[in-house]
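Let me give you the structure first, and then I'll get to my questions.
The complex appears here without one of its protein chains, the remainder shown in place.
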């Protein structure tokens, strides 16, 4: 109920600061008898590792996951699964100058306002590093929904203003930018190089698609599947907008065009994005999220210090030029976690 | 935890079907000693009434609220507040033909898939009528946050493709379309008339602004204020997209432009929309939602019947040509409910 | 999460004050397609009515339940079931003298301390009247667990120091005191008459037995079935102690006697009371609760007034001489509600 858990039956709690000893997750409510190995979780973490693109963060996060509980003889037992990721390379010296300065676009100032104290090193709990725990938990969620035939795939639809054409999931997976359109990918890389040279960063749009989802997932009014998915995705630090199906374009459509006609095999269009009245239809679920540019830029920025006096902050170290592509598996993880929870909830009411 | 409640400490549960005996809400966790009268709640319900615009639904919902508990001598006592709204004009005959047909864009087919049964009359639980209970509960939430100086106002930013210029809250309140731009309002009304004549419906965009919110509201990772707001807004039946601050436009900005510089008085821009790392900054919170066109159109539509056979459905009765303006107070209510909950949660950790 | 709801998936929220307009319950998460009629709920309410014994409260609570939502054509739809009970006979004049006095053994003083305000009429929210809503919700829970073959029956084991011998559920049901031992019942009635004559009240012990419960219900550590049952029963206003199986007697047993040997057909004894490690074994669940004497006695009592000055309070009106037998269906209702919730939770993890 406090702010570090998500889900009702499949419940994920994450913990850990960027430069503390470790980060991790506890998954409570995972059904028993699922075969899961540390390697499965590791594979997802590796998709989130730095170094995917030339401009990426040089921090070498080992990100080795250790499973501390909840498995016996390679299978889940129904008890909580505790996942631990040590912060191997957590030298915090680079952050000494930030103890008394608030970085624009970061949570420094709000954590201080909320708690009257903060771990300023690397953003503490507000660091993107926390998403490693989400991805690890998401790997377990993928197993839960995978057993029901549900697959979640995300891809880079836009980066730095470059719009990609859709492509196959395989093409997206093979791309360092998770972009299935090779031409767009080249242009995106060029923009990243430019931005990096200018000490700046770029935003983009990620699209998430869910295939194989049965109809009936989602609750009537306040636990609607689209509401829970939107909340889970908006809860990723970088995300400033979420849409489903036709999304914002629906605001400019007429009802006769927006309604998806129903035919014996399903629907002849998918403006709904796989959800009607908050419950899955069985059609593909399609979501898009808007990612803001990473706020850690190399240029000096106007700010205030802890005493409220004007100051200039320059963020040292090297940072990614875009949250894309590393955010892609995080989006997938959040969607998988929400779906796993709703899958279990739906089972509860079905004799 | 089931799907008809929202909030942790300020918790709203709604119930009721469109054509059942009544609809209502229970508010648990409202602080004591707030002066509230039925008239305060009624005033909010009246802002949601039909008949605001010529094209609106002629159904005359009495929507008289009765307070059944939780108040004593005009003040809240801290115990649950039960609100009851009788469905005065709930003749369900018009829906007899829909017992075995699924209306495109509606939840008929998904409720049937989820539960194996549904109240088909007027959409049952999935009806927009359920939002009356939200608005009533939101009136109580407004009091809770109002005591802390927080005010929530929404307005119509776009309707049928017509984009309005911002204006004063007073101008928006005075407009039947909740649109503060008189020129745009005229054009919107024209589009509504056209759509109505064509048996069609229109979508639009509503913007919600929150003033006076103190810094520090929101939880670190999974109960972020922007995540909870996005989830609450996406949970309104008509909403297909939500954005905060710069929103989708942030995806095309550079970090140096997107970061809001911090100055002694606050921020010199508001691309963040009043939230950093999921916690309020003290700046104005700015949200926008994309509303799809109402799916109940007068034209015949392709669908299937309960046996999965192709069919054509024609929706009788008269319906609104747009969810705007009636959705405006619903958006406000959801934002107020989320803020009330987080305001109480923040108090809990402050000695 | 606030204090007027119980359950995770089968979730009951009650509301209402003793002398407000009404009391009621919302049940969220009831599975669809259960046949339930208002008469089924009414039958349970009638088991809780006053007038069962000569010494009982003369207040004639109509306690007519109205179902406001969640049913269609006589069956549950999966949406919230709202139950309403009007307070037909709620003249509050008798309580005028209690506005500024705290009755010993009552919640007057604690509600005032907690909220800074209270509805003093008849105990407000802390009145035993609130249990009518629990019994109504329990009638729905009984249907949920009844479909799985689970039956809950309680009986009066002790009253005013008179200990009854066990008997058949039918004998208990036929007894006005819910006591299957006719000799003990006569003695209990005599004690009640004496107590009443002396302006005093009596306590007792109720035993609850659950038959047909499948093994596997309950969660590992913090949602153990015995923990949830104990919490639910201790949450009845009159209850000061709860035990399961051998209960307090187990504290004086040796392990070799306390352990229930396991045989192919089950267990050869039931000191565990049907629960091992917080999970049902499939054996009968046996619980006992200690009920204190009703604090509303006719004799003058020492107290303080709202200003903290010494005072004497004399409680007018006529009150029951014991919470037994009216508490019996309340105990059953609470057990049924907890079991319904855990039954659904168990289904969620079973493919």
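As written, the chains take the letters A, B and C, and residue 1 is the first residue of each chain.
The criterion applied here is as follows: contacts are C-beta pairs under 8 Å (C-beta built on N, C-alpha and C of every residue); 3 or more make two chains touch, one makes a residue touch a chain.
Just so it is clear, the structure is predicted and the values come from calculations on it, not from any experiment.
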Please provide the labels of all shown chains that the missing chain touches. A, B, C
Could you tell me which of A:42, A:77 or A:193 touches the chain that is not displayed? A:77
With respect to the chain omitted from the figure, which of C:64, C:99 or C:240 is a touching residue? C:240
Hidden partner sits against chain C at residues 1-6, 8, 12, 14, 102, 104-107, 109-111, 113-115, 123, 125-126, 130, 158, 160-161, 195, 199-205, 215-224, 226-235, 237, 240-256, 258-264, 268, 271-273, 275-282, 290-297, 299, 301-304, 308-310, 346, 349
Chain A residues that touch the omitted chain in the full complex: 1-5, 7-11, 13-17, 20-24, 26, 28-29, 32-33, 66-70, 72, 75, 77-82, 84, 114-119, 124-125
Missing-chain contacts mapped onto chain B: 1, 8-9, 29, 31-32, 78-79, 147, 220, 344-345, 347-351
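In this text, only the chains that are shown with their structure count from here on.
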How many angstrom between the C-alpha centroids of chain C and chain B? 38
Touching two or more other chains - residues of chain B: 1-5, 8, 14, 114-115, 125
